[in-house]
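Note that this complex is displayed minus one protein chain, with the remaining chains in position.
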Amino acid sequence: MNNPQLSADGELQHLLTLEGLPAEIIGRILDTAVPFVSIAEREVKKVPLLRGKTVFNLFFENSTRTRTTFEIAAKRLSADVINLNIGVSSATKGETLLDTIDNLVAMNADMFIVRHGESGAPHLIAQHLWATQRQHIHVINAGDGRHGHPTQGLLDLFTIRHYKHDFRELTIAIVGDVLHSRVARSLIHGLTTLGTPEVRVIGPQTLLPTAVESLGVHVFHDMRDGLAGCDVVVMLRLQSERMKGALLPSAGEFFKHYGLTVEKLRLAKPDAIVMHPGPMNRGVEIDSAVADGTHSVILPQVTFGIAVRMAVMSILAGSR
Amino acid sequence: MRIEIRGGRLIDPKHGIDRPASVYVAAGKVAAIGDAPSGWHADRVLDATRLVVCPGLIDSSARLREPGFEYKATLESEVAAAIAGGVTSLACPPDTDPPLDEPGLVEMLKHRARSLNQAHVYPIGALTVGLKGEIITEMGELTEAGCIAFSHADAALANTQVLLRALQYAATFGYKVWLRPQDVHLARGGVAHDGEVATRLGLPAIPSFAETIALDAIFELVRATGVQVHLARISSHDGVARVRAAKKAGLPVTCDVAVHHVHLCDVDIGWFNAHCHLVPPLRGTRDRAALRTGLSDGTVDLICSDHTPVDDDAKQLPFAEAEPGATALELLLPLTLKWAREEKLPLTTALARITSDPARVLGLDAGHLAAGADADVCVFDPELHWRVEPDALRSQGKNTPFLGFELPGKVRFTLVGGQLVHES
Partner (left out) sequence: MTGAPLPDAELALGRLADKMRGAVAFDAKLVGIYSGGAWLAERLADMLDGEHPVGYIDVSFYRDDYAQKGLRAKLAATSIPFEVTGSRIVLIDDVLYTGRSVRAAINELFDYGRPESIELAVLIDRGGRELPIEATYVGARLAVARDVSVVLQRHLDGRLELSLEPSGSAGGE
């Protein structure tokens, strides 16, 4: 089955998922992000690469954080950015997802950044653009259902590479609600592609997907066992609606078994780094002492996130 | 009109016949097989050289979308699709809008079908009013209006108390009940089989035990009530095993599989192909293998198309939001032939699953071609491959996972009640 995000020549046409994305392309994105990090430290934080291009932030699910970082990234590339918060209202008005896309294409869209509550929405859009001969328009998946959040995965990889250098020597744990997490899935694909020998998922059975080992991870239900010897600990956000009821009895009980505290972190390597995609629920998945402590690289993740998104956009916009 | 179907290969699974023989049709019946009756002259001769002549196919589940969903398809288009696919009798599930829970609706549907004078349509009535799962329907009245069985289609029937009463009532009068084995709560929100593929694609999933838990409950109720139950759309390895055990224990159950599940599994979803969004979901390779074995050894009694035409707008959506179902009346024969070839099964066995076996389960005197039988005949070219394209389908639904595939088996003539209703 051909990969819909690559052109026939193997060039990146869209960024839909980290599954099946060759290591060379991931490496190129990370390498391209490096100079963009220093651009952020200049007075004039812009480069003219996407001047004259129109980027639409198409968010069917609310997210001020992610939308803002994409907006900043696109503007730093000198693109024109238009934010569309579609939410549920447009769907009830009867306009389908693809009708919305067609309308925006007619307004000379060059790039769509799409966040949607259902897995596969960006794939559908990319497929539609290909079927209607608009190969020059690029799609970036900003999060689709539980399936993927490839730019988050890439910025997590960038962060790990920045602090730890060689993936092939690392033990990395991902903790929390993996079942519902697109962040976890993308990161797992990226880590396994780059040769990480030991990727662990830690969580209760209710929050781990069926056959998760097939993604190339080791499962731990005991957090202390899972953290032993880790170089990187990635804490996932626990959404409030999961905290009570059938999946978990309470936030308190979750924190007791799966929250990251200073004491539990000592089981990891002394120079381990702690990551979190944000926004954090302090006292639920992570203790404030850890979040604000010396192991935490949560704030640098945000800075790297803008640079990585600039890299993705400039590689896509420059492809033929 | 006297029709002679000359020089074809006659396959009549019920009577175990697979030999060259001509078929003579007169006054709506099969007049003779092999040698012409005395004094025979034909008004029309159909040249069946190198073609297979078999009983008209019987499809035990095809949605015609009337009443209520005419923007998706109409009786005209779907019955035309049926006969183009060699299907001369079909049973339609009760999930129309409104559901088939009133005699008037059933009579109207039968009347509409009769006036088209093409395929025979056998409605399956709703088991509960409005398919809401609360109040049982007037099964006596519905049977008189023409319902051949009662089912709950894909609507939820979670209240086991209601289900028990409905089965007891049906058993009292000898009505057959069709049930889809899927636990309502375990299946809620799920759109794909709970396994590696759904995990990777991040799709809400339905575990296999949603089917087996429901089967166990159904078998208990069958034991308690003695009702005849047909299990619609078995999908899992463990489900097939349960049915095999139940039959061995002597329970009056039959079961079917949708033709898609004979060929496809969850991996075929690929990058979220909404044409593979089906109910029940496409499961794993092990499940598909078990369904095939079950079909070969008779645990699974028959193959149906589960024909469900869906308009383009409802399919061009992210996978979970897309309406489930596939168009399949015209693919029932080709996909059955493909299965037979892959498993190296004799055509008599394969065709039995779409002729004599459905006739038996539906309780129809059809699906065979002995002298005196109704002349519902399908004549097809087993070697002609054709490409599945939207233009090649008569159905209004173009939603099939087999778009672009080349499949074997092209229907050349279809006769219903001795009349030539389709030729190509």
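A and B are the chain letters, set down in written order, and residue numbers restart from 1 in every chain.
Assume a residue touches a chain if its C-beta (ideal position, glycine included) is under 8 Å from a C-beta of that chain, and two chains touch if they have at least 3 such contacts.
What you see is a predicted model, and the numbers here were worked out from it, not measured in a lab.
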Would you mind listing the shown chains in contact with the chain that isn't displayed? A
Kindly state which of the options A:G10, A:G229, A:G283 or A:G318 is in contact with the chain not pictured. A:G318
Touching the hidden chain in the full complex, which residues of chain A are there? Just list them. 28, 31-32, 34-35, 38-39, 42-44, 46-49, 314-315, 317-320
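Definition applied: only the chains that are shown with their structure count from here on.
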Whole-Å distance, C-alpha centre of chain A to that of chain B, is 44
So in the complex, which bits of chain A are touching chain B? 1, 4, 19, 96-98, 116, 118-121, 123-124, 127-128, 144-148, 182, 185, 209-212, 214-215
Quick check on the complex: what are the chain B residues that touch chain A? 194-196, 198-205, 207, 270-272, 274, 313, 316-321
